[in-house]
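In what follows, a structure is listed as C-alpha cells, so that the remarks can point back to it.
Heads up, one of the protein chains got dropped from this complex, but the rest are sitting where they should.
Right after this comes subunit A.
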Amino acid sequence: MMCEECHARPATVHFTKIVGGEKSEYHLCEQCARDKGDVFAKAAQAFDFNHLLSGLLNMESSPGIAAPPPANLRCDVCGLTYHQFTQMGRFGCPHCYESFASRLEPLLRRIQSNGQHRGKVPLRAGEQVKKRKVLDRLRIELQQAIAAERFERAAELRDQIRSLEQEFEQ
C-alpha cells in the first residue's frame, strides 16, 4: 500500500482516529505521518516519556513503596489527587510536593540519584530559609527556658518569635 498523502513512498504507519464517534483511517509513510503532526503525535504518545514515568509511578507493588496510597490523598491547594498525579506524571502546583511528601521519597530515589538539593538557592527564598531556621531554634530555646523556669528569658524569646512570625506573614 502506498502513502495516501504523497503517493510516492510505501505506507508504514497505519492508525485509526475516532473523533465524536466518527472513525477515520490513515495510511501514511513515516515522513508524511510526522508532517501531519497532531495525528502522529497521538499515535506516538503511548511510547513517550510521560507514559514511562506514569508507568514508574504506578508500580505500587514494587519494593520501596509499602502500602497503596489512601484513595482520598489529594493536594489541599490545587485539588490534584495522587491518583491523577500517577496517571499524568505531573504535579498540579508547587504545594503538591508537600501534599504528596509521604509518597515522594521512593519515587525520587528511582528517578533522581539523591533526595537532597545541593545546588543554587534563590536569594529571596534563601533569606526565608535562614529565618525559618532561626525561628525553629528560638522555639526550642523557649521550651528550655520555660522548663528551667527562667520566665524573663522566656518572655524575651516569646517577643522575638512573635516579631519573626509577623515578618513571615507579611
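FYI, a contact is a pair of C-beta atoms (placed from the backbone, for glycine too) under 8 Å apart; a residue touches a chain by one contact, two chains touch by 3 or more; residues count from 1.
Keep this in mind: contacts and distances are computed from a predicted model.
*Asks:* Between "Hydrogenase small subunit", "succinate dehydrogenase", "Sarcosine oxidase subunit beta" or "Protein-arginine kinase", which matches the UniProt record of the unshown chain?
*Replies:* "Protein-arginine kinase"
*Asks:* Among A:Ala71, A:Ala125 or A:Ala147, which one is in touch with the chain left out?
*Replies:* A:Ala125
*Asks:* For a quick check of understanding: of A:Asn72, A:Ser113 or A:Gln166, which residue touches the chain that isn't displayed?
*Replies:* Within the whole complex, the residue contacting the unshown chain is A:Ser113.
*Asks:* At which residues does subunit A meet the chain that is not included here?
*Replies:* These residues of subunit A touch the chain that is not shown: 5-9, 31-32, 35, 44, 47-49, 53, 78, 80, 88-94, 97-98, 104, 107-108, 111-125, 129, 132.
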